[in-house]
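First comes the structure, then the notes that go with it.
A single protein chain has been removed from this complex, and every other one stays in its place.
By letter and in written order, the chains are A, B and C; residue numbering begins at 1 in each of them.
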Amino acid sequence: MSLPVAKDPMARRRSSATSTCSSSSYTDTSSDDEGVSPREKVQKSSKGFTDFCVKNIGQASFGRREIEIAEQEMPGIIALRKRAEADKPLERAKIVGCTHINAQTAVLIETLVALGASVRWAPCNIYSTQNEVAAALAEVGIPVFAWKGETEDDFWWCIDRCVQADGWQPNMILDDGGDATHLMLKKYPATFNLIKGIVEESVTGVHRLYQLAKAGKLSVPAMNVNDSVTKTKFDNLYSCRESILDALKRSTDVMFGGKQALVCGYGEVGKGCCSALKGMGSVVYVTEIDPICALQACMDGFRVVKMNEVIRNVDILVTATGNKNVVTREHMDKLKNGCIVCNMGHSNTEIDVQSLRSPELNWEKVRSQVDHVIWPDGKRIVLLAEGRLVNLSCSSIPSFVVSITAATQALALIELFNASPGRYKSDVYLLPKKMDEYVASLHLPTFDAHLTELTDEQAKYMGLNKAGPFKPNYYRY
Amino acid sequence: MSLPVAKDPMARRRSSATSTCSSSSYTDTSSDDEGVSPREKVQKSSKGFTDFCVKNIGQASFGRREIEIAEQEMPGIIALRKRAEADKPLERAKIVGCTHINAQTAVLIETLVALGASVRWAPCNIYSTQNEVAAALAEVGIPVFAWKGETEDDFWWCIDRCVQADGWQPNMILDDGGDATHLMLKKYPATFNLIKGIVEESVTGVHRLYQLAKAGKLSVPAMNVNDSVTKTKFDNLYSCRESILDALKRSTDVMFGGKQALVCGYGEVGKGCCSALKGMGSVVYVTEIDPICALQACMDGFRVVKMNEVIRNVDILVTATGNKNVVTREHMDKLKNGCIVCNMGHSNTEIDVQSLRSPELNWEKVRSQVDHVIWPDGKRIVLLAEGRLVNLSCSSIPSFVVSITAATQALALIELFNASPGRYKSDVYLLPKKMDEYVASLHLPTFDAHLTELTDEQAKYMGLNKAGPFKPNYYRY
Amino acid sequence: MSLPVAKDPMARRRSSATSTCSSSSYTDTSSDDEGVSPREKVQKSSKGFTDFCVKNIGQASFGRREIEIAEQEMPGIIALRKRAEADKPLERAKIVGCTHINAQTAVLIETLVALGASVRWAPCNIYSTQNEVAAALAEVGIPVFAWKGETEDDFWWCIDRCVQADGWQPNMILDDGGDATHLMLKKYPATFNLIKGIVEESVTGVHRLYQLAKAGKLSVPAMNVNDSVTKTKFDNLYSCRESILDALKRSTDVMFGGKQALVCGYGEVGKGCCSALKGMGSVVYVTEIDPICALQACMDGFRVVKMNEVIRNVDILVTATGNKNVVTREHMDKLKNGCIVCNMGHSNTEIDVQSLRSPELNWEKVRSQVDHVIWPDGKRIVLLAEGRLVNLSCSSIPSFVVSITAATQALALIELFNASPGRYKSDVYLLPKKMDEYVASLHLPTFDAHLTELTDEQAKYMGLNKAGPFKPNYYRY
Partner (left out) sequence: MSLPVAKDPMARRRSSATSTCSSSSYTDTSSDDEGVSPREKVQKSSKGFTDFCVKNIGQASFGRREIEIAEQEMPGIIALRKRAEADKPLERAKIVGCTHINAQTAVLIETLVALGASVRWAPCNIYSTQNEVAAALAEVGIPVFAWKGETEDDFWWCIDRCVQADGWQPNMILDDGGDATHLMLKKYPATFNLIKGIVEESVTGVHRLYQLAKAGKLSVPAMNVNDSVTKTKFDNLYSCRESILDALKRSTDVMFGGKQALVCGYGEVGKGCCSALKGMGSVVYVTEIDPICALQACMDGFRVVKMNEVIRNVDILVTATGNKNVVTREHMDKLKNGCIVCNMGHSNTEIDVQSLRSPELNWEKVRSQVDHVIWPDGKRIVLLAEGRLVNLSCSSIPSFVVSITAATQALALIELFNASPGRYKSDVYLLPKKMDEYVASLHLPTFDAHLTELTDEQAKYMGLNKAGPFKPNYYRY
């Protein structure tokens, strides 16, 4: 489904304010320095570096281990680092970064540095920073301004510290949500106009860039990496195929075999959810608005129904539409006792959770991210993550998936930074297909996969360059 | 894979000259009227109609039964017939048709007539006509000029009879391979310029249209229905998922369980083949040139290898690349005894069959469409359909798949015929996405599938029209 | 399901009187010698051998090719032949054989000869003999008495010629249906009592042996090979997984994707059918009487329903119960237009076909093995093989499956023939598990599968002999 856009730029940051129910998160549980803000503390790395602001520089070694573990599952970005390290294709690039800060993005950040870039980094979300990772980055001399639990004011202060600094004239932006772009455009328009390019990853940020371009306010080239084929398939189909099982199991220990599940939406996310649940022996129904996707669901062996045909029978209800109020109070009134309800699709809009916050219903928190909502007759539904994205809240995202996104981001930065003048106008571009193919090729060794090469004769017959691109732009994969 | 184009317009007609090994074809085995050409015979229907030329009008009732059976499995085109019959959207359309003539296309032809069109019809292939179906069409008064086993001269004569006739001024072309377009453009340019639109289904024909357009020689609008999403997915992914098993089983009775299979190419066709073989318990390997498709193969659970890594071990070798000489003599020298080799991809180029026609190898025809090629040491490989498309030669194509194509063709004709002046220029167009969605919706009742409708609020939130289209043009499905 | 037993010994022979719709059967279509019975003809092989009776010895070379093709797909029995040829473990065995006579059983027969046995062979079914194969056996000097289309009198004459011959004192019986055993017991009791052992393959024959044993009339040991684990799984689960698709596709060209199918019975046959149909994208429902099998169906992702819950909606109805009148006229009255009805289970009892032979319904034969039964309102159901076993009638049985049965039969003969006196009493035995394991091991090289061997330490820890058997008798696999 084409995902819609949150109107409020802060919504994205708040909506993914998730204390995950994953067992694998390394949360720091240290006593809290008595609530002193990091901004008020004097901070210094073991080597005397001070141009950063994190929660606790002392956690650097824990963070370093996390980064090293992530590197193991991020073969593509590491391969890119090795291949391009000698060339230093980002030499003289000065990048303002604004993304989540965790072990996986740290691998990207350190790759950019290895490729020659100078960077300054802030978080794109007030809750998602892994403090020990931020510490590890600071410890090796990377200017990072980030901690978990920032205030709104802290948030903008951190970005500001990345844009403005002594002797620092940024020329690239790597953004995830558009906030660094927004701040620079509003507050430092002169600096903004000297930027060589913006790389934006998120649905929200890309939407804002297209709006800026349409309004004639985008004065620099931007690359939309959100819609690259490799990133899209992995973020949606393949990643969700795994995370739907993980999220449901970790939070509820439900047995999938024989259960009846309803998946709303048969886009890439829905396809991944359906495939996984069917593989585990669930009976899966689909709702769709688009007849083409509906026909695909049929051919893949799923009954396409209207919600009310099966709503009384299902054990698991998953939304994956990108739309709002797909599951209404009226639907939930009909659910049977014990039904699990969760959102895999978009933001927190798909399930009308608000309708459940009414006096006649009791909420009982049974675990982190798991609420029982109890009807007057005793019926309970099991609501996960209060209707927010359950794959973000209750499962982990494989580093391999992040590696693909990170490699795409790095390549987009290289492309924009090194493009000959005039190659890119002040507009929003998709990554050239050849680079999509290159990202994919970086990840094949993980699977010990071996590509076949075209012979000269075959390339000629097909009208292709032996090095690609191998498909027309409209190819659907 | 993007399929390349046969250079010689006759190649297509000859290459699919297939006497199928399907048990379900109703071939007429009657004694041959002593070889008299249909063109030399006086022909008359039971109602005195004479404007046609078929093999034997006496077979009409057999053909009618075939058409009725096909109608059962072609719900979409029949639904279209019913919905549009009152409107007669093709009233005054005069269509020159040039396609395969069989029970399934007969359903399309009779639908066009039911929608108000006048038609004259010729075959696009000298071997593929089902004589009894042609007879059935003639019997109900449709001018059809077609028999199985035409000569090259007959072939052009038949098309000519559809273009030129007393009191007949065609204004639409429905083409499959571009021959009717070609003839009219060359021989009757004045008539051609009065055409309102061309609908072309084949890779070859579409390629020629794009060339004409590029060369400035296309003076009328044309619709490329070959690349419609619904048609593409069904012709490739879903249809091949079924026909690979059917073709192999009917021709060789091979047991799939435990067999090692190598599928060359992981485009839509390859994806369908791999999914089916895996589902039946085969161990499947994939070769690919495109890293994105290769990565998909990995994620779908297939080892991506170079041919030589597994060539000595496989029991089944399937090509699905659209390329040439994918399987060479050198490869086949390494195959083990009993390996089955077949082509699901394109034309007859993928397997270098020519290299097997050499003195040291013996050929032994063991069944229709099945040859054993025997090496001096006694090793045999089982070659299907002499390297031509095995799904055309050794399996049937489900009427349901043809229904989707037929509905797409009919809608394209309606669109072009009824478009307001200036809506389409003299260029090649893709079918509007909304019509793709309509074709899909026509086929949902077959599966008792029920679409969900957007609420006003949801449509607004998504920025969509409630009636579609539901996806941007670049959506990949 | 435990299969019941046909009461009439001839029932089995007649019920499988199938002219298959398989494209791969090599039926002789030669003109019929003007109807002269083979029994009245003088017959002689090219080497002057005359102790046989077949349709046409001149077809021997065609039959030989068929046998050679079968050998390619029967690796286990060929491996057994090679391993045991030097030992001649059947030296001095004189075997009366009574089985189907086709390319696959010919491989068994010639294997027994290669292992040292003398044999005389008759068919167990009056229709199933492949004449050219019988000719090929006779040509190499094997006394075979068999042709397609025998009369009842011919049938018993052929068996008699195998039991009684100059200088021939049989000491083993290989039976399929119990007729050779029956004839010898009734007509030649003295000869019967000298038999060292009987090997019986069929449900019917095994049932009769147990009855004889129970009644104290079985004076020799017998081996029930019908219930060997390897044979059972391959004859049912794995073979039916492939043949359900093949039988439906060859006879109806139905597209499986999205179709709703109801499978009655979730025993091994039903499990195979459900798995295959689900794999091809059908939506599958199951009916069951046994709660354990029903629970398995649930866990495997199938809805378990009563027939009437879905009877109006299904496109395909398959019986696999071993029971009678599972599909009644009342059910069929509710089926929707175009529904395909077939029997994969047992004999011809599962569908009440008799109820369809009533005046208000029209039957229309549309293809070999395919009838349309037409209701007064025009509704048609598509009945396959007139309710007889569709996998026998409309698909082939993979030689690989037959190889497993044949190897099991040969090993049972070797075991009984070589057993030390007193090892087997006059009773019915199952093949020792170790021999089941040996049969399996003979078939592993086909898949290039490599067994792991227990270390001494591991064998001791498990309390197992390193050579097997590896499982207790009650193990379920």
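Just so we're on the same page, a residue touches a chain if its C-beta (ideal position, glycine included) is under 8 Å from a C-beta of that chain, and two chains touch if they have at least 3 such contacts.
The structure displayed is predicted, hence computed values, not measured ones.
Contact with the chain not shown here comes from a single listed residue; of C:R303, C:K336 or C:K379, that residue is C:R303. Contact with the chain not shown here comes from a single listed residue; of B:L212, B:V283 or B:L431, that residue is B:V283. Across the entire complex, the residue among A:N56, A:Q296 or A:S399 in touch with the chain not shown is A:S399.
Interface with the hidden chain, as seen from subunit C, comprises residues 1-2, 4, 227, 229-230, 232-234, 238, 287-299, 303-307, 309, 322-326, 349, 436-438, 440-441, 443-444, 447-455, 457-458, 461-463, 468, 470-472, 474-477. For subunit B, the residues in touch with the chain missing from this view are 257-258, 278, 280-283, 298-303.
For subunit A, the list of residues touching the undisplayed chain reads 21-24, 65, 69, 72-73, 238, 241-242, 245-246, 249-260, 276, 279-281, 313, 337-338, 366-368, 395-396, 398-401, 446-449.
One rule holds in what follows: only the chains that are shown with their structure count from here on.
Interface subunit B/subunit C: over half of the residue numbers present appear on both copies, so the contact uses mostly the same residues. Chain centres here are means of the Cα atoms, and by that rule the chain farthest away from subunit C is A. Distance between chain centres (mean CA atoms), subunit B to subunit C: 39 Å.
The distance from the centre of subunit A to the centre of subunit C, with each centre set as the mean of the Cα atoms, comes to 57 Å. Within subunit B, residues 238, 447-449 each touch two or more of the remaining chains.
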